[in-house]
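Missing here is one protein chain; the remaining ones are kept as they sit in the complex.
Each chain gets a letter, A and B, in the order it is written, and its residues are counted from 1.
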Amino acid sequence: MSTTVAIPKPGKPWTATPKQRSITAGIYLAAALVSFLLVAVTPMKGKLAYFTLFFFASIIIDFAASYMQRGMASAKDAIARGFVTVGITFAVLPIFSILFEVIKRGYKGLGLGLFTNDMSLNSVNDPLGNGGLLHAIVGTFVMVLIALIVAMPIGILTAIYLTEIKGKFAVPIKFLVQAMSGVPSIVAGLFILSAYVYPITGSLSGFAGSLALMILMIPTIARTSEEVLLLIPSDLREAGVALGGTQWRTVALVVVPAAKSGLVTALILGIARVAGETAPLVLLTGGGESVNFNAFDGPMGSLPIYIWKCFGQGTEESIARAWSGILVLLVIVLALFIMARFLSERKETR
Amino acid sequence: MDKITTKPSSLSDVAAAKQKKAPGAQSLGVGLEARSVHAWFSGKHVLDNISLDFWSGTVTALIGPSGCGKSTFIRTLNRMHEFIPGAQMAGEVLLDGKDIYESGTDVTKIRLKVGMVFQKPNPFPSMTIAENVLSGLKLAELKTSNKDELLEDCLERAGLWGEVKDRLNAHGGSLSGGQQQRLCIARSLAVKPQVLLMDEPCSALDPGSTLRIEETISQLSSSMTIIIVTHNMQQAARVSDYTAFFLSDGGPGSMIEVGPTSEIFSRPRDQRTENYVTGRFG
Partner (left out) sequence: MTLIDKPSAAIPAPREITTKPRVSDKIFRGVVTAGGLFSLVVLGLILIYLTYQGYDVLKSQGISFITGSAWNVVSDESGNIDYAATDFGLAAMLIGTILCALIAVVIAVPISVLGALYLTFYAPAALRKIMVSIIDLMAAFPSVLFGIWGFFVLMPSAEYWAKLLNKYLGFIPFFEMQVPVFTRSPFVAGVVLAIMIIPIVTSISREIFGQTPLDRIQAAYALGATRWAMIKAVVIPYGRSGVVGGAMLGLGRAMGETVAVYTVLNIVYQINWQVLLGAGGNVASMILLKFGEAGEGEIKALMAAGLVLFILTLVVNSIADLIVKSTGAKGR
């Protein structure tokens, strides 16, 4: 073709036009009006009444409008649309309340002292400026670190077994890992009590807490690592083997480095999983008040225990402390989560 | 240089052996018209200025090497193109004179009139054979006065009635590949479309099933417009009244030539068309 025809601009004629959008807005406006009217006229009152009425009114109006325009199939689609929107709203709503309340109630207790003092000299009922949760942070840090030292190799080895070796135990092991992730945390605590504390040491310690945390950490690390290793394309393994590599060399020097950031994500998720575990620590660690770096000697504090004890006291000051502790714990979990997300995003862009 | 005359003449023999078909009666509607259709995927131009008329009551084959936009094009004809994230288009597609992309159009109604059969047979495995055929009615909340009559009629026209009439309650997935594809054809017929789009419907099937389906296509064409994308030039020659040749030179795909099938295969006007139908590339 010798004539040059100008290329038109790409468009999306199927997206909602302003007219369609205004119709949708009109439906919601009408629903809001109806709900206000009904609340004024009937004995129903309060936020719950408004939201429920709005929900039903908008669905009914949408249903009627769709039915008149396009028939029953479209009307049913309108009902479905209403319900799934409500569903996701309820699923997502709690987090806003949680974040808001934790910040609102917890920030009062924040201050430099919070991070530099422990509670060995104070009671939780003292005014907020005294004492701090240094011992709790140290305790959580030490216990999680020890747990990680064992959970990391075991979790990653399990994942390697499932993806690289795929031996005859693969199906039972996968099942067992899943079963282990369902073990209630208090059962893990009771187990360590009966297997380690009573027969061997006779006293509560941070290490006992670590042992329980290990049990809770391993399934998370194993499962996430397995997913990550499965994402590594098999061409990479074939290339390693074709170059004459043994299996273990291929895995250790080719596959694992390729999955590095994913495995770190698995570790981070494992840490986030156990950082907030309370029940087993209540049974096993004794909840110390002073900074203790030695996991084998003496009771050890931790953030969850600190929160737990403060809450248990029930006074205004102790409850405020509990909220501050929750705020700190939440910030830690949030930071870990963002780190994990960042690492997995970076991997995808490669 | 002598023109190589073997391939074109054998294909054109096949094409010429079919009865000549004039554009169908007015009662079948004007048909489908594509006017300057362009398509993009996330800014990448993949279809360039396709204008094509599909007369009612005819079978049109779209041929061309893979990757030149034939499947993308037919997906713009029943508005399935817009499901792909990043899809954009320009131009118009007129069904009975009305643009199907006009704002405010009910897209589900368009798809009732312009049906589609896919490359890989996809009956609904959770439904029986009978339920599969009638599923279009259920999905669109359409009423029909006589379900059994419609069921038999559709299966008969799809060439499947004899084989399944005793086991209409068997599962949709229990049939062979060719039977499943005919089931999908019957399913599309149940909603009484004016146009049937077929995206390489036989490429996943054995030659025996392929011939059965080609027979079906010939029989169906008297009552609707059929557009079939095919890689198989012999199939295009066997089955279609008109053929359009698509090509892309690394950029967007465009339509090089369209015409009655026998002419495309015996006296193509464009050198590129001739190169393709004689097997010099593709």
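Annotations for the structure displayed:
Throughout what follows, a residue touches a chain if its C-beta (ideal position, glycine included) is under 8 Å from a C-beta of that chain, and two chains touch if they have at least 3 such contacts.
Note that the coordinates shown come from a computational prediction; the quantities given were computed from them, not determined experimentally.
Only one residue in the set A:Val183, A:Ala239 or A:Leu253 touches the chain that does not appear here, and it is A:Val183.
Residue in contact with the omitted chain (choice from A:Ile27, A:Ala208, A:Leu283 or A:Met300): A:Leu283.
Within the whole complex, the absent chain has one touching residue among A:His135, A:Arg237 or A:Arg273, and that is A:Arg273. Subunit B meets the missing chain through residues 78, 80, 83, 85, 108-112, 115-116, 118, 120, 122-127, 135-136, 138-141, 184, 187-188, 191.
Listed by residue number, the positions of subunit A touching the unshown chain are 46, 48, 73-74, 76-77, 79-81, 83-88, 90-92, 94-95, 97-98, 101-102, 105, 153-154, 156-158, 160-162, 164-165, 167, 169, 172-173, 175-188, 190-191, 193-195, 198, 215, 218-219, 222, 246-249, 251, 269, 272-273, 275-279, 282-283, 304, 307-308, 311, 322-323, 326, 329-330, 333-334, 336-337, 341.
Going forward, only the chains that are shown with their structure count from here on.
Taken in their complex, subunit B has these residues touching subunit A: 36, 38, 40, 43, 45, 48-49, 79, 82, 87-91, 101-104, 106-109, 139-141. The touching residues of subunit A, counted against subunit B in their complex, run 5, 7-14, 17, 19-20, 69-74, 76.
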